[in-house]
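Yeah, one chain of the complex is gone here, protein chain that is, but the others are all in their spots.
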Amino acid sequence: MKYSFANDYSEGCAAKVLDALIESNAVQTCGYGLDGYCEEARKTIQKLIKCEEADVHFLVGGTQTNLTVIAAALRPYEAVIAVDSGHIHVHETGAIEACGHKVIAVKGNDGKLEVEAVKSVLDVHIDEHMVKPKMLYISNATEIGTIYKKAELQALRQFCDQNDLYLFLDGARLGCALNAEGNDLCFADLAALCDVFYIGGTKNGALFGEAVVIVNEALKADFRYMIKQRGGMLAKGRLLGVQFLILLKDGLYAELAKHANETAQHLQKGMKELGCQLLLESPTNQVFAALSHEEAKRLSQSYTFNHWEKIDACCDYYRFVTSWATPIEAVDGLLEELKRIKEEIACGL
Amino acid sequence: MKYSFANDYSEGCAAKVLDALIESNAVQTCGYGLDGYCEEARKTIQKLIKCEEADVHFLVGGTQTNLTVIAAALRPYEAVIAVDSGHIHVHETGAIEACGHKVIAVKGNDGKLEVEAVKSVLDVHIDEHMVKPKMLYISNATEIGTIYKKAELQALRQFCDQNDLYLFLDGARLGCALNAEGNDLCFADLAALCDVFYIGGTKNGALFGEAVVIVNEALKADFRYMIKQRGGMLAKGRLLGVQFLILLKDGLYAELAKHANETAQHLQKGMKELGCQLLLESPTNQVFAALSHEEAKRLSQSYTFNHWEKIDACCDYYRFVTSWATPIEAVDGLLEELKRIKEEIACGL
Amino acid sequence: MKYSFANDYSEGCAAKVLDALIESNAVQTCGYGLDGYCEEARKTIQKLIKCEEADVHFLVGGTQTNLTVIAAALRPYEAVIAVDSGHIHVHETGAIEACGHKVIAVKGNDGKLEVEAVKSVLDVHIDEHMVKPKMLYISNATEIGTIYKKAELQALRQFCDQNDLYLFLDGARLGCALNAEGNDLCFADLAALCDVFYIGGTKNGALFGEAVVIVNEALKADFRYMIKQRGGMLAKGRLLGVQFLILLKDGLYAELAKHANETAQHLQKGMKELGCQLLLESPTNQVFAALSHEEAKRLSQSYTFNHWEKIDACCDYYRFVTSWATPIEAVDGLLEELKRIKEEIACGL
Partner (left out) sequence: MKYSFANDYSEGCAAKVLDALIESNAVQTCGYGLDGYCEEARKTIQKLIKCEEADVHFLVGGTQTNLTVIAAALRPYEAVIAVDSGHIHVHETGAIEACGHKVIAVKGNDGKLEVEAVKSVLDVHIDEHMVKPKMLYISNATEIGTIYKKAELQALRQFCDQNDLYLFLDGARLGCALNAEGNDLCFADLAALCDVFYIGGTKNGALFGEAVVIVNEALKADFRYMIKQRGGMLAKGRLLGVQFLILLKDGLYAELAKHANETAQHLQKGMKELGCQLLLESPTNQVFAALSHEEAKRLSQSYTFNHWEKIDACCDYYRFVTSWATPIEAVDGLLEELKRIKEEIACGL
């Protein structure tokens, strides 16, 4: 069996999460996320983000969460602005448009949305012949592994306040972002700076699950109607409560993310030392490194990883993802194998 | 703690399902339902339904499944016909309409859709000023616990063939239906008679999951695009494969459903013996029995169950649901308690 | 050529409307309803309804108007209640559902929506598993020619206030309603009692056009975005302004409606005298009278009219519609012809 660096959802869940599911399995609860586990998980999150008035809802997956939040927030002619690498723009099969809303894509800077780009959109969307931009969508960590600094979020927040826009942060990989080297944001900052965001479980140790946090009062009303209508209301909602409770109450969430980051950093450092060019210095669990086609072909006999983007006739960027589940030995193994391949090729083998 | 007869999704999952999840937890697979577990589960289902050309897809929940199937099948102006107690008409927060389609509701007969009712709809929907009926939606077991006989499905099938309509069967409680006394349908019959149907896991021993079976070639194209767009594509799709595999490969699915039915029949028989009027003789895991308000109030101190519909000033119908997880002792306990309450009231206590 | 009583849009427009269009044809104006004609028409309407704060928008047709108003007013999971003969429920090809909203149909009383029926809907729509009723849709005149009395509208208004519902009045045939015998409503009452309504032009002397009046502040924001997005913003919007101005500034609208009503009343009285049973006593421009199939067949050789609904094996109800354009001689002609046919049949010819 090849070891896979293809993504951060290749396994089931972290051991403690599994234990919590096993332990609660026989307990009877009411359905649809109104049970005690969810209630306790909600309170844990409210405490963590230092915002007891926030509404917290648990959904199963990221696309589902993005479409439900955006469909709930926007009137029919309102649009959401995202960078052109944004998940909702590229990789959700038009889920936002299927809810009736345009995604306005702008160039990002290292995958991040900047005030200038947003401003340029607002400058030309001036009357009823065009959609009305109303929400900014950002991901942290971004789709290319970079993270937002506090000052960057503050600048976006300020611009949103000045222009009556919502700020929505997709936290599918929030664990890795908040536990990355160089990060200066905490959960409470997100609650202070975003109108709505979510804490991703699927990619950080849960079987599945995303916890939506709604801070802005204007976005709270009837959100459960939206979840149900879009098919996101899990009958056994307690499964989400159980998982987020164990992940968040005693630091497991951070612990798992740190492991993912550390293994990725080890991999990134190792690949640099082997002479691989990086797309960018990623502080989180995704590494984007250049390989020649021949190197990639040989390496893929023992490891799974994804093609990312073209460089030139002989080299491309490839993506390697680690997770809470990645053994450091797997990283060492890959580095050794890559070293061997490079030497072989150098020797004309 | 009160014991709950509120629904059939009060617990986690059946023990063997949990074991299968534990056992596979550390295995690496690819995402989105393209893994080996899903592949094997698909083959198991194709064999079970005696239709190897059928497409099988795994989704998380019922509303999600209904909206995805219907949105995939219909053009924008096409409508789906359902009985007025149909789940998509009443209890899915307008999920079908949110995908743009009208649900045309007709009176049912014991919760079942009949050819005559469908015909009356077609008779008046004659031109482009009205929606075009294109699909029949039925549930087996129905929302009130009754089941379709083979002859009833055949009649609907014939009418569909004559009128170019799709027949879609919601199998959220299909296990209970196919294992009920009086049932004369099997999985293979469903594949032969429906264009598309689903095998419900959530209410029959899985943590979650519904297996969509698409038989009609016209409905197969690009269904995975629809799943993704509507937010139903689970990242760790293997969780669905693992569960359906264990449920269906060696008869566990039937075994769990039989237990649910038996406990319900025991309850129904007992309540009748205690003099409770029934809404109807249910052959499956939902029992609808009349209680006086006083009886209901006292019984609800020890048991959870739901109000169903009004009868008169002093009595209403209440719903009691059993499941794979219901101990026969819980039923006995409820019957004893109800007997005691009836005696107390009779004695003017 | 047969004379047509099929509907009230068989001709072009009233002579004075045509003159106004001819006269303004060469004038240059800006587009999209922001021109001086529209501005003056808006002011005329605000004065007429005694509500200068009302927003007035001009759209081309009825279905377009209904879908734009409803899509603008409702959040995705909110629904509109209508009688089961309501135009949006039956005759708009699912236009409201195509905007994502469920139409909840209830039985009407002579085509009119009553508080009791609305209340029964609210009683069962109690949580997020069902749509949330938020708007009442009524037509005046109704689809079967009846009209609302002031007390009836007031009762609906009061119920809406108590239950946080919007009241939307479809005025496709408002001219006939407000000028019917027995009517006690005026334009100003509509502005006082409805959240939003429209004044129909298409069926009362215009080439086309409906004037939407938005009274409720909550429904005003960005309505022009909605019109544009749904394809209802006419490039040469001035055509709507020109027509509504001539129709409404000096009483032409009432005059045309009165003519339609008078010719219909003449027809209804005449048919009754000839022994035809009526579906109901219509005070407006639609007459629903019973004919034997033989009578209908013979009459249809000289006149066009529509089948309405079945009575029994030999008789059905047929609909006859008059308009601002119907010559009284055409009515007399039909009555004479029907008299002759009845005599022939009586004589066994």
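Observations
For reference, chains read A, B and C in written order, and residue numbers begin at 1 within each chain.
Keep this in mind: contacts are C-beta pairs under 8 Å (C-beta built on N, C-alpha and C of every residue); 3 or more make two chains touch, one makes a residue touch a chain.
Values in this document were obtained by computation on a predicted structure and should not be read as measured data.
Among the chains on display, the ones the left-out chain touches in the entire complex are A, B, C.
Checked against the hidden chain, the listed residues B:Lys2, B:Lys50, B:His129 or B:Lys269 yield one contact partner: B:His129.
Listed residues A:Glu97, A:Asp110, A:Glu281 or A:Asp316: the one in touch with the omitted chain is A:Glu97. When the omitted chain is restored, the residue from C:Val90, C:Leu234 or C:Val287 that touches it is C:Leu234. Of the listed positions A:Gly33, A:Pro76, A:Gly145 or A:Gly270, the one in contact with the omitted chain in the full complex is A:Pro76. On the side of chain C, the interface with the absent chain consists of residues 1, 3-4, 6-7, 9-13, 18, 21-22, 24-31, 60-65, 67-68, 92-95, 98, 202-203, 207-208, 225, 228-236, 238-239, 325, using the contact rule stated above.
If you put the missing chain back, the residues of chain B touching it would be 71-72, 75-77, 99-100, 128-129, 131-132, 222, 224-229, 233.
For chain A, the residues in touch with the chain missing from this view are 76-77, 79, 90-94, 97-103, 128-131.
The working rule: only the chains that are shown with their structure count from here on.
Chain A and chain C have Cα centroids lying 52 Å from one another.
For the pair chain A and chain B, the distance between C-alpha centroids works out to 34 Å.
Shared interface positions of chain B, i.e. residues touching 2 or more other chains, are given as 92-94, 98.
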